[in-house]
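Here's a structure for you.
The chains shown are only part of the set, and none of them has been moved.
Letters A and B mark the chains as written, and numbering starts fresh at 1 in each.
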Amino acid sequence: MRGKSINELGIGQRAEFSKTISESDIYSYAGITGDFNPVHVNQVYAENTIFKSRIAHGLLSVGLISAVAANVLPGPGTIYLKQELSFIAPVYIGDTVTACVEVINIDITKNRVLLKTTCKNQKNKILIEGQALVSPPKELDSDPG
Amino acid sequence: MRGKSINELGIGQRAEFSKTISESDIYSYAGITGDFNPVHVNQVYAENTIFKSRIAHGLLSVGLISAVAANVLPGPGTIYLKQELSFIAPVYIGDTVTACVEVINIDITKNRVLLKTTCKNQKNKILIEGQALVSPPKELDSDPG
């Protein structure tokens, strides 16, 4: 249950996680955060917007990014320091979102890793782009001396 | 059900939303996003980290920021374009998080508003800092010509 330490990481390493976003995901997410923006939970309203139907909260898909970072790359023990995000296209109910993280810079001295973070849908359309700065888990101290 | 248009916004306007983060929030959020980082859902693991107990997902609190933007300032109809985030301190089960947005720049030509976005806990400690770029709702077109 420990992810990769900084010495196990290399530029270009990638990992991803995909999930079909359900209506219940959107509704539960609204319920946790209090974000009842009608474009998410009011079909009549949403039909009269440029989106034409209810869409998922952008940050819900960002949660899949942190899931990949926390579960896989670097994995358990990772501390999330910064995240920059551009929301490019909407996620509709039933869309399958793939969140991808890719190592693009490594600072061994500070134990920090820069990740390119991207979400795409089932048509390979980019939904969200950005970068995350994370601190990967440290190796267990093997030198008690 | 329409938020403030760009002409109704002014630099320095602020709005906030507060919620006590429950264990059930964290578990539901994990279930939606798939982020089962043990520091969030494994108490035994968490006790052996620098956090000493389970903490909430950083992005869960960010959801309160988008809730304020979507519900209050600018309000319904707001489109979320960009978000920059620095995660500064953790949120523990039972902490009361206040998310605050404040208008810091307005670009009338592009219909874009820059918000300072901050989350604090019940001790007024800053948890998350950042900026969001949003597009406030447009006024209804009253000139059919």
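Throughout what follows, a contact is a pair of C-beta atoms (placed from the backbone, for glycine too) under 8 Å apart; a residue touches a chain by one contact, two chains touch by 3 or more.
Treat the numbers as computed from the prediction; the structure is a model and nothing was measured.
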With 2 copies placed, total copies in this complex: 4
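To be clear about the criterion, only the chains that are shown with their structure count from here on.
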Touching residues on chain B, where the partner in the complex is chain A: 1, 17, 19, 25, 28-29, 31-40, 42, 45, 49, 57-60, 62-64, 66-67, 70-71, 76-78, 80-87
